[in-house]
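The complex appears here without one of its protein chains, the remainder shown in place.
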Amino acid sequence: MSEQSDRGPLPIPLPPVGEGEVVSPAGDAKKIRIATCSLAGCFGCHMSLLDIDERLFGLIKLVEFDRTPLTDIKHCGPCDVGIVEGGVCNAENVHVLKEFRNTCKVLVAIGACAINGGVPAMRNNIDLWECFQEVYQYEGGLDGGQVPNDPELPLPFDKVHPIYEVVRVDYFLPGCPPSGDAIWKFLTDLLNGREPKLDYEMLHFD
Amino acid sequence: MQQFEFSDISRMLTPIFARHDVDASRLLQVLLEVQDACHFIPSEAIDQIAAHFDVPRVNVEGVAGFYSFLSTRPVGEYRILFSDNITDQMLGKDELMLYLCNKLWVEPGKVSEDGLVSVASTSCTGLCDQGPAALVNGWPLTNLDRNRLDLIAELIRSRKPVADWPPMLFEVADNIRRSDVLLGQPFEPGAAMRATLARGAKETLAEVDKSNLRGRGGAGFKTASKWSFCHAAIVEEEGSMICDVGGHPERYIVCNADEGEPGTFKDRVLLNSYADLVFEGMTVGARVVGASKGFLYLRGEYRYLLKQLESVLQKRREAGLLGDAILGRADFSFDIEIHLGAGAYICGEESALIESLEGRRGRPRNRPPFPVTHGYKGRPTVVDNVETFACVAKIAERGGAWFAAMGTAQSTGTKLLSISGDCATPGIYEYPFGVTVRQILADCGAREPYAVQVSGPSGTLISWKEFDRRIAFEDLPTAGAFMVFQRKRDMFQTARNFVHFFAHESCGFCTPCRVGTELQKKIMDKIASGHGTASDLEEMKSLGHILKTMSHCGLGSSAANPVLDTLEKFPDVYVRKLKALAFEPAFDLDGALETARKMTGRDDDWAHL
Partner (left out) sequence: MSKTITIDGLTVPFREGQTIMDAALSAGVYIPHLCHNPEFKPHGSCKLCTVNVNGRNVASCTLPAVEGQQVLSDIAELNAERLALTQMLFVEGNHLCPACEKSGNCQLQAVAYYLGMMSPHYNHFYPQREADASHPDVMLDRNRCIYCELCVRASREVDGKNVFGLSGRGIKTILAVNSASGLLGDTDLAVTDKAVQVCPTGAILVKRRGFTVPIGQRVFDHLTIKDLQTGGGHE
């Protein structure tokens, strides 16, 4: 799963359990804290995360969620695992991503967009300047129009990039989106201290 | 952009076609002439050339797109290409190039608005002993400084034809500083041929064998073995002993004068002042393998030598040393044709060279089969370096034992070194093999030598700790380049220059080299911009391994040498430039917002990273 062979043991030691099941940690062991976010993505990977269906209940016994689109927490506290959907397309994405990298012990890139830019990266062969002029200035009925410049709006990058070109990433989970099964397999491996490994049919780029 | 009518193009092409056979092997030569005439290769010309040679248009386009000196978009009427070797850079090339650009109101790499001039960089032009150097419309300019550039700018602005520029701008000196048996002893044209014919072809091969001559182009393959393989191929094919059977048209002798390895310029001097020796060596080879046709593949940068080389060939024909019935032998005819390269280092690789001779993109072939059995037009072909042929002529004249007595047991004879960089007297030095680096450095007046790049970027970088090593195949093999660096030089910049060279010259055929050299370049640039980290160094080591072990040809497999050598011998030059952090973004985050800032006019805190 990881492409850096020189990594040490996984930082989340949990008692080993059988394939595909999650056993509550012995005694009063602390729950694993997970944060997730969507940068330049479509929330599809998050939807797929929900696709692990009733297994979610088992998961909830083991983990607790920090900042995610589900919890509405605005900033990450210290977390064990950060899961990032989407590539980096603007300045705000960088701030969020860096916050994740700084607060999460393990950072996971989930989905095609986080891994190679994905569909949003299709804009990479369109010149940003020309594109914005076309949209905001030359389009019919926009006489005197202007590119929005409100400081609240994050400035877009020239190109969309995968997150590993901006911060160090520990694990990759490809797919557009990865299936619920793939996510489940990945998480259970990770939470059980195994090097995550997808079966052939779970590994796909689309 | 100039517009050309179909009829204009035909009118321009007619005399060019008339100068060449209707054989696709002349394609590159024709394109070079079109480039000269139009300052680019117009699309209409591609159509007509394709029709003329009866080859697909896309093939002509492929050739036009491959070579640096050809372009499918207009370059300036005056096209100035600054030699970009590290030695040129050390002599102030970057600053001088900008100086000229400013004078001419043109951006580097662009064409001026009126189409008059373009200024750009090109790979080493082989004038490192008299740099900074440049080419103007293919003609070499040497010893450039501000005064000369003032003059050049003036000449361009007044649209003076290059042919009428003051000759002193184009002076190229031989700079022979030390000579031995090749450069120092007189040679009478025909002497080696007479000895060969008197002795017999087979016996001459035996002398070359006895001399233990090894190829001077870098790989050091034993010349006599290569020739006998070629021989064996012919024997196998024809079932006959070849040495004594002249007149078989279909086998070839090729002299490799591509001399593209940065820092190498000894073949330039051999061709300028010892052409007879080289051509005679080729003729000896022709007699030995029974070839009747030879080629000199002359790098485009040395086009200025073309005329005089043609006239040496003509003199040799008149003297009965080339052409039909050489020296009166009815069974021995041999002639030599000169082919020009067009700016592609890869065409020094022998099988790419043959592709280029055949008028194609210079991409190395799959081996086996090797050129000695399947070379030019699929026929047995011997490709040897210029200096190798010069040695052959001497051996044919004076015998193998005489030659073998010089140098070391495994590296016989002498070696020409092209010395440049931080020394008092750059130029050509001929030494018997076995000479120490220390001795050479003393002889050329090296100033506080710190490192030497032996045999160019694809060779070996040695540090001051290794100056007792010897120039020899068994220690420091070399094709001739010897670039000296003093202590104040930044060896990182040296490696970075070489990495750029390889990325620019990769032919693009195989994945590891096409992508790997570009990745190396990007990482070196990242480190240079102050954003490198320790993990970037690890990445370069792993790229180096892939390049070395997976590449299709010698270009890719040596493309990591400069990085790996500097990492091993001068690790500090990297460490000094690295960020303490473990990770740095792959690109300049703030820079990637620049377009957006311009387009919104924003400059607030949130508009920066």
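Should a chain be cited, it is by its letter among A and B, assigned in written order, with residues numbered from 1 in that chain.
Throughout what follows, contacts are C-beta pairs under 8 Å (C-beta built on N, C-alpha and C of every residue); 3 or more make two chains touch, one makes a residue touch a chain.
Just so it is clear, the model here is predicted, and its values are computed rather than measured.
Enquirer: For a quick check of understanding: of B:Val181, B:Ala206, B:Leu519 or B:Leu578, which residue touches the chain that isn't displayed?
Expert: B:Leu519
Enquirer: Hey, which of A:His46, A:Arg67, A:His161 or A:Lys185 is the one touching the hidden chain?
Expert: A:His161
Enquirer: Tell me which residue among B:Val278, B:Leu441 or B:Ala503 touches the hidden chain in the full complex.
Expert: In the full complex, the listed residue that touches the missing chain is B:Ala503.
Enquirer: Out of B:Asp8, B:Glu33 or B:Glu61, which is the one that touches the chain we can't see?
Expert: With B:Asp8, B:Glu33 or B:Glu61 as choices, the missing chain is touched by B:Glu61.
Enquirer: Which of these, A:Thr68, A:Asn93 or A:Asn116, touches the one chain of the complex that we don't see?
Expert: Final answer for the missing-chain contact: A:Asn116.
Enquirer: Name, in rising order, the residues on chain B that touch the hidden chain in the full complex.
Expert: On the chain B side, contact with the omitted chain comes from 43-44, 46-47, 56-59, 61-62, 64-68, 344, 361, 366, 368, 503-512, 514-519, 522, 542, 545-546, 549-552, 586-587.
Enquirer: Just checking the interface: what residues of chain A touch the absent partner chain?
Expert: So the residues of chain A touching the missing chain come out as 1-3, 109, 112, 115-119, 121-122, 124-125, 159, 161-162, 164-165, 169, 171-174, 176, 200-201, 203-206.
The rule we apply is simple: only the chains that are shown with their structure count from here on.
Enquirer: Can you list the residues on chain B that touch chain A in the complex?
Expert: 582-583, 585-587, 589, 592-602, 604, 606-609
Enquirer: Would you pull the chain A residues touching chain B in the complex into a rising list?
Expert: 91, 94, 128-129, 132-133, 147-149, 151, 154-159, 161, 165-168
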